[in-house]
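Okay, handing you the structure first.
The other protein chains are all here in position, but one chain of the complex has been omitted.
For chain A:
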Amino acid sequence: RIYPLMRVTLTTSDGASVTVSRQLTKHSGFIEKAITDMAVDDNAVPLSAVAVDVDDATLKLVIEWLTEHRDDALPYPEKTDEERRADDIPAWDQAFVQKWDTKEDQQQTLYAVITAADKLDIKGLLDMTCKTLANKINGKTVEEMREILQLECDFTEEELAEIRKENAWCEN
C-alpha cells in the first residue's frame, strides 16, 4: 500500500533536494523501486547515484507534471498498435510543453524531460513527451526534420542515393 502523505526527498545531480509526497512519486516506477527494494534511508532518493543526472530545472518540470497527474490511474494503460495515436495529448499537457517554446533551448528541455521520464520510469510523461516530439517530425520534409532536430547531413551523395533507393521500396 502507498501512503500518500509520506514524503520522499529526491536529490538532483546538481545537489538540490526536493521533497515531494508519495502521491506524486508513486507514478515513477524507478522511485517506487528505490523506496521499496533498495531500502533507501529516510525515503531519501539520490537520483544521480542510481539513475540519470536529472538536474534541478528538469526535476521541477517533472514534478510539475506529476502534480497535475497525481490522480491518474495506475498502472499506466498499455495500448495496442491500433489504439496508439499521437494526437490525443491532453490540453494541459500541450500547454505545459508549449511553455518551453519560449525558451531558446526548448528542444534540449524536451530531450531532458524525455530522458528523465525514461530513467525515472514515468510512463505517462514519457508517452506524452515522445508524442510531442513525434508530432513535430511527422509529415515534415527531410530538410525540415534536420532543422527541427538540429542535425546536419553527413552523407555523401552516393550514400544518400542508396538510402533513397531503399526507402523507395516502401514509399513508391
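What we mean here is this: a contact is a pair of C-beta atoms (placed from the backbone, for glycine too) under 8 Å apart; a residue touches a chain by one contact, two chains touch by 3 or more; residues count from 1.
Operating definition for what follows: contacts and distances are computed from a predicted model.
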(Q) I want to check something: the complex is missing a chain, and I'd like its UniProt protein name from "3538_t:CDS:1", "F-box domain-containing protein", "Trafficking protein particle complex subunit" or "Ribosomal RNA-processing protein 42". (A) "F-box domain-containing protein"
Q | Touching residue (missing chain; options A:E32, A:D93 or A:D127) | A | A:D127
Q: From the listed residues A:V18, A:A44 or A:I114, report the one that touches the chain absent from this view.
A: A:I114
Q.
For review purposes, identify every residue of chain A that touches the missing chain, sorted by number.
A. 13, 47-55, 58, 80-82, 84, 86, 107-108, 111-112, 114-119, 126-127, 130-131, 133-135, 137-142, 145-146, 149-155, 159-160, 163-164, 166-167, 169-172
